[in-house]
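The complex is shown incomplete by one protein chain, all other protein chains being positioned as in the whole.
Lettered A, B and C in written order, each chain numbered from 1.
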Amino acid sequence: MDTFETVKISGVRKETPTVNTLVLDKRSCRMEYGQFYMLWIPGVGEKPYACSGANEKSMEITVKHAGPFSGKLQNLKKGDLIGIRGPYGKGYFTPKGKNPCYVAGGLGIVPMISLLEGTKGKKATVILGAKTKEEIIFADRIKKTGADIRIVTDDGSAGIKAFPHQLLSGVIKEKKIDSVYCCGPEAMMREVLKIVSEKKIPAQFSLERYMKCGIGLCGSCALDPSGLLVCKDGPVFDAERIKDSEFGSYKRDSAGSKTRI
Amino acid sequence: MDTFETVKISGVRKETPTVNTLVLDKRSCRMEYGQFYMLWIPGVGEKPYACSGANEKSMEITVKHAGPFSGKLQNLKKGDLIGIRGPYGKGYFTPKGKNPCYVAGGLGIVPMISLLEGTKGKKATVILGAKTKEEIIFADRIKKTGADIRIVTDDGSAGIKAFPHQLLSGVIKEKKIDSVYCCGPEAMMREVLKIVSEKKIPAQFSLERYMKCGIGLCGSCALDPSGLLVCKDGPVFDAERIKDSEFGSYKRDSAGSKTRI
Amino acid sequence: MMSCLFCYLLLIVILFIDKMVDLSASLSGVKFGNPTVLPAGILGVAASSLARIASAGAGAVTTKSVGPERREGHKNPVVVAVDNGLLNAVGLSCPGLDESVEELKKAVRAAHVPVIASFYGRTVEEFGLVAERISAAKPAFIEANISCPNIEDEYGKPFGTSCELAARVVAVVKDMSRVPLIVKLTPNVSDIKNIALSVEEAGADCIAAVNTVGPGMYIDVLSAKPVLSNRAGGLSGPAIRPIAVRCVYDIYEAVDIPIIGMGGISSGRDAAEMLLAGASAVGIGTAVWTRGDGVFKEVCAELGKIMEERGDRSLKDLIGKAHC
Partner (left out) sequence: MMSCLFCYLLLIVILFIDKMVDLSASLSGVKFGNPTVLPAGILGVAASSLARIASAGAGAVTTKSVGPERREGHKNPVVVAVDNGLLNAVGLSCPGLDESVEELKKAVRAAHVPVIASFYGRTVEEFGLVAERISAAKPAFIEANISCPNIEDEYGKPFGTSCELAARVVAVVKDMSRVPLIVKLTPNVSDIKNIALSVEEAGADCIAAVNTVGPGMYIDVLSAKPVLSNRAGGLSGPAIRPIAVRCVYDIYEAVDIPIIGMGGISSGRDAAEMLLAGASAVGIGTAVWTRGDGVFKEVCAELGKIMEERGDRSLKDLIGKAHC
């Protein structure tokens, strides 16, 4: 029915002062771009994470310290045990168009990096946003793919002082963008959705909702009014499927209560 | 783990006044010679039976009226439902030698008929015993295989008045028998075992013990002193495996109590 | 000639009707298009997902159990897969009574099938209070989940393990609400017949059986930790079907009110088995995970085929027919 496995951490890499990449001693199973895993720290808790890299011998996850759980997760050491189940989700990033644009805010690049690296032939542009210069991740990996990278920061400490979506309209014109991939804070994604809807460009968004089961049973990640499940039907959705939805306006917390975005 | 299936009776054939053959609407699964099935009459009971014929579309069982259950079983009509699980047993009849001899008492020919029909090229001899002329079964099917058939009856109403084992020594000499297959009343089989042991001829015997589970768990069909299970390790055993055993002297009843043979 | 033609046409009509199997169900006067029910706790947080499952073919849908106050439920992990089943300890998360009632109203509007409002309390009085509030949203049924641990009993046992407590819950709820009441029973008792009898006598209109079995536990052998944060969780899925079928069989012998049978149903054969045991409708929970939300239509199609093979016209020809 489902696979649950406990594996060892085989290495840890510091990406930024608040972001670490963990290497797991687990052969990557067949995985689609944008799927996610549930990671369990024995005796502590379990949360959803994207895969930021995989090969025959190991797979990687990249974690930002955002609260108690992620803090413990990113501080695991080589040899520590971690439980993993997945990959989950039937909504993937699907390679479309010749001139794709990636719009990433914060850790948003994490679930998209494999797509970018796996489709190197394309003329991709990446708008990579971060709060500050120190918080920029994967810039080198992006450059290596040959993509055109546009860095923006909230405080202007690197690249342009702007939010990622503010560059999008210009890039679309300049680079004849024919598809958009987007992941980041929901407020930013909402702005990107507006732009691509207006310009009628096919786009995909990776969503976050509070996840408990991860397998489409508990209902905590449901989207109004379609009842689509982020864990099962997503986490990646085409723009049309989320256009007239709660997306960008509210989401449910762990008790099932709606909270404004 | 195990297959349980309810199928319809698609036909009934009278073999003798006390023996009927039922045709089951069940594709025969891969079956070895001599294996058995557990047959369930819904709401009545369940007992072990051999398969007396099988093809792509159906399989047959041949039942003698020997008590309340077999009486009900052989009186089932076309369209009636019957539950079936199996085939069971890891001890099969294995084709050996060029001049095999089959020694059958009563319904003993039933589990051996498929082996005989499936190895037509051989120069087989069949010693077929019955109480009376009316009780002889499968004589035509045996003749069709080209086998040399020797009929014996307890009362001399057909063939020679004798018990099957009484012909065996003569047949062995006459036909240069190099392998023996035997099934029938245990007292008869015990005599056959003596003869083949003496003459050092490879032989196989199909045993009956009280069966409850049929799958090697309940232990009611265990043979002393080896602990071999008739349902799982048998029902067919090579002579050597049962030579120094309870075989021919006692067996256990449904309560696990030993009873003399 | 005319009469011959007439006979011929009649024959065709009869043959046609003969092929048609009627899957409609009726419980306590409420009509279901088919006997499949989405049970409590499965995709029942949002009205939107309940409406989705109704559209996918369920005959009725049940909300996540609603309680008197906001609760986060247990920490993750709340589920872990085991052999042929699932352990869960979601822990009755609830956004609070006001928001739950609003969501329930939406569900009643959005789903075109009967909506069952599952609820719980920590005391007998709370059961009454919550029942009153959710009844205002006009669900087809309210369903008292007496299979979860409560605080009134010092050992933390569910109300559903005591005949007396179960009956008290029912009596109080029937006082506070006129919506037909389903009582959901736990299988984890030595004698489910007596509990069923008690809730019937106290006025329950219908029984749902069973909630999850056990509880069970899954321990990871490398880290030596139980995986669920709550350590133990209720077992659901195919592993528990034989237990659920026996419970429904026992309850059917004891009571006259209809039963919604559930526990491990994932095929038309399983549904037929549960109906034969005595259920009037069947819940399908864990199989939504293994077969997707198409499971409701698929189970109905499979059930229809079995009924044709058996020569059944309607569910009446199945319900309780294993008793005799």
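Operating definition for what follows: a residue touches a chain if its C-beta (ideal position, glycine included) is under 8 Å from a C-beta of that chain, and two chains touch if they have at least 3 such contacts.
This one's a predicted model, so the numbers in the text were calculated from it and none came from an experiment.
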* **Contacts of the hidden chain among displayed chains** => B, C
* Asked: For the full complex, which residue in C:C148, C:A239, C:V255 or C:V299 touches the chain that was left out?
  -> C:A239
* To do: Pick out which of C:V30, C:A171, C:M217 or C:A254 touches the chain that's been left out of the picture.
  => C:M217
* Of the listed residues C:R122, C:R269 or C:K316, which contacts the missing chain in the full complex? -> C:R269
* Where the unshown chain meets chain C, residue by residue -> 82-85, 87, 155, 157, 161, 188-191, 213-219, 221-222, 224-226, 231-232, 235, 238-243, 245-246, 249, 264, 269, 272-273, 276-277, 306, 309-310, 318, 321-322
* To do: Mind listing the chain B residues that contact the chain we can't see here?
  => 1-4, 6, 38, 40, 42-43, 45-47, 81, 83, 85, 211-220, 222-229, 252, 254-258
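The working rule: only the chains that are shown with their structure count from here on.
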* Asked: Which of line, ring, star, complete and other names the graph you get from chains that touch?
  -> other
* Compute per-chain Cα centres, compare each with the mean of all protein Cα atoms, and return the closest chain. => C
* Structure fact -> Expressed in whole Å, how far the mean CA point of chain A lies from that of chain C is 37
* Asked: chain B to chain C: how many Å between their CA centres?
  -> 50
